[in-house]
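One protein chain is absent from this view; the other protein chains keep their places.
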Amino acid sequence: MDRIGVVDTMFARVDMGSIAERRLAGMEGFGARFKVVRRTVPGFKDLAVAARQLIERENCEVVIACGMPGGAELDQVCAHEAAQGIMLAQVLTGKHILEVFVHAQEEPDPARLTELCRHRVGSHALNAYWLLYAPEELRKRAGQGIRQGGPDAGPLPGA
Amino acid sequence: MDRIGVVDTMFARVDMGSIAERRLAGMEGFGARFKVVRRTVPGFKDLAVAARQLIERENCEVVIACGMPGGAELDQVCAHEAAQGIMLAQVLTGKHILEVFVHAQEEPDPARLTELCRHRVGSHALNAYWLLYAPEELRKRAGQGIRQGGPDAGPLPGA
Amino acid sequence: MDRIGVVDTMFARVDMGSIAERRLAGMEGFGARFKVVRRTVPGFKDLAVAARQLIERENCEVVIACGMPGGAELDQVCAHEAAQGIMLAQVLTGKHILEVFVHAQEEPDPARLTELCRHRVGSHALNAYWLLYAPEELRKRAGQGIRQGGPDAGPLPGA
Amino acid sequence: MDRIGVVDTMFARVDMGSIAERRLAGMEGFGARFKVVRRTVPGFKDLAVAARQLIERENCEVVIACGMPGGAELDQVCAHEAAQGIMLAQVLTGKHILEVFVHAQEEPDPARLTELCRHRVGSHALNAYWLLYAPEELRKRAGQGIRQGGPDAGPLPGA
Partner (left out) sequence: MDRIGVVDTMFARVDMGSIAERRLAGMEGFGARFKVVRRTVPGFKDLAVAARQLIERENCEVVIACGMPGGAELDQVCAHEAAQGIMLAQVLTGKHILEVFVHAQEEPDPARLTELCRHRVGSHALNAYWLLYAPEELRKRAGQGIRQGGPDAGPLPGA
C-alpha cells in the first residue's frame, strides 16, 4: 500500500495535520491503495527533516508539510529558513514535499484565517493525491491561475 | 531519442508549458531526434523536484521550468526559494534547468504580460534547444545583451 | 544506551547547555535509557558542524543546538547563516537538530531575557525527549499554538 | 594538458569570455601546459551548472564564470541566486570557480563600465592562472587590498 505523509507542528494555531488527514480519508483508494502516516513536530523548522524521515524511513511517496509562521520579522526569517529546508529535502530525496504555510499576516481576522487555513490544507491534500494518482488533473489546469486558500485568479486575458 | 523536459504550474495565469511545447514542436529534429516530456505541478515551489524527476526518472537532457510569481512581498520570498531550489537541482544533477519566471510586477498590463510571457518562454525553448544541439549559436551571441521577454539590450559601446 | 547531544557557545551570555543538561537529567530514563553528550563551541556559526559531529561521531539520536545572537544587523545576518547551516545539517543527516536561538532583541531587560532563555531551552529539552520517546505527546498538541520561551498562543477561535 | 574553463553569457553586454580567453592565451604555457575550454550560456543563472559540467565532463582544473547582472532589484536577487549556485558548485566539486560579475550599477558610464569589465575579467584570468601554477604569487599579496576592476585599496595603516 502507498503512503502519503502528513507532518504538522505544535506551534501552529490550527490542527492542520488533521485537516489533511480528513481530506485524504475521503479520497478514492484510501485504506486500500494508500494510507496516511502522520507526525507532529515542535515548530516549522523541524518540518524538513521530519519530511525526509517520512520519505526515507516510512517510505512515503509524497509529504504534506504544514506550518503557520507568526507575523513578526524574526518569524518571517525563520519561515524562510524552514522553507529552504523543505526545498532542500525535496531536491535531495527527489520526492514532492508540499509546503503548506499559512502566514499570520495573510488575514488579520482569526476566524477567516482559520477558514483560509482549512481551504489551503485541503487543496494541497488534493494536490498531493493528484501528484500521485492523477497527474492529468494537474495538467489540464496548467496556467489557470489556481490558488490554495482563496479564490482562483484565473487565466490572464488573451492567455 | 533525446528528451527535453517541460514543467509548469497550475498557479501561473498563462499556460506556459504549452507555449514551450509548441515552440519545441516547430524545431528541427522534433519527433525524430528529440521528444518533449511535459508535467504540470501545483505551484512554482514544486518545480525544482519535478525538474529533478524529469532528469532522473525520465532521462531528460535539459528541462524548461516555468513559473509566474505574484507581486506581493511574500510571493517574492517564495519565488526566491523556488529559484534556489531550481539552482540546487541543476548543480546536483549537472544538467541545465532553464528557470523561466515571469513576475507579475514586470508589466502591469495583463495583455502585455501575456505577450512578455509568450516571448520569454519561446526564447528559452530555443535556448534549451541550442544548449543541446547548437552551442555555437550561443557562443556567437556572447556578450550581445540578449534578453528574453523584451528587446535585446545589445552590446555596450566600445565592447 | 541512546545519546542526546547538547551543543552551546562561549558567545552566549547564558550557559544554555547546562540548562538543557539539567532538564534532561530530570527525565525518565536518564542514565539508563539515554545519556547526554555535551560540547561547547566558540560561536553560533560553529553549531551546525558540531551538531553533525555529535550525530555522526558520537551517535546522538537528536541534538539541541543553543545560541544567543546579538541585536546588531550584522549579527542577524550571521544568525541567519547559522540557522541555515543547522537546517542543512538536519536534512543531510536525517536527524532532528533543535535550533534553540534566543535573540537579544526579543527582550530588552537582562533578567527577563535570562528567564526567557531558561524557559525556551528547557522546553526544547522536553521536545527533544518527546521526539525520541514520546511522539504522541507532540501529536496531541498539534495546532495548539505551543510556544517556547513565553506563554502559549493557544488555538485560533473556531480551529 | 591541463584545462582552464571559461563560461560567459549572451545576457552580458560585453563579450567577457573572449577577454578571458585572450588574456589566458598570453600566459606562459598556453597551448603547451594548458588550454582553454570555452562555453556560452543564456544567462548568469546558467553559469553554475555549466561550470560544473566544465569541471566534470571537460576535466577543467579551474573555471572563470563571467556574468553581468542588470541594475533592477529583481536582477539583484537573481544575481544572488546565481552566485549561490556558483558557490555550491565550487564546494561540491572541490575546484575553484572564479565568479566574475560586473554589476550594471557599479558604473553609470557605459565606456567606463566596459573598461572596468575588461580589467576585472583580465585580473581574474591571472588569478585563475596563479591558483593553478603560481600560488606563491597569491601568497605574497596576502592582505594587500588587491582589487579587480579598479585601483587596489592597499594595506591598512599599521597592518
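In this document, chain identifiers A, B, C and D correspond to the written order of the chains, with residue numbering beginning at 1 in each.
The definition used in the following text is that a residue touches a chain if its C-beta (ideal position, glycine included) is under 8 Å from a C-beta of that chain, and two chains touch if they have at least 3 such contacts.
None of the values given here were measured: they were computed from a predicted structure.
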Which displayed chains the unshown chain touches: C, D
Given C:A25, C:V77 or C:A134, the one touching the chain that is not displayed: C:V77
Which of D:V37, D:L74 or D:M87 contacts the chain that the document leaves out: D:M87
Chain C residues touching the omitted chain (full complex): 8-18, 38-43, 45-46, 48-50, 52-53, 56-57, 74, 77-78, 81-82, 84-85, 88-89, 92, 110-111, 113-115, 117
Residues of chain D in contact with the chain not shown: 76, 80, 83-84, 87-88, 90-92, 94-99, 103, 105-106, 124, 127, 131, 135, 138-139, 141-148, 153-159
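Note that only the chains that are shown with their structure count from here on.
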Interface residue identity across copies chain A, chain B - same or different by half: different
Equivalent-chain rotation between chain D and chain A, CA atoms, steps of 5 degrees: 145
Centre-of-Cα separation between chain D and chain C, whole angstrom: 41
Centre distance in Å when chain A and chain B are each reduced to the mean of their C-alpha atoms: 25
Chain C: positions in contact with at least two other chains: none
Chain-level touch network, classified as line, ring, star, complete or other: line
All touching chain pairs, where touch follows the definition stated at the start: A-B, A-C, B-D
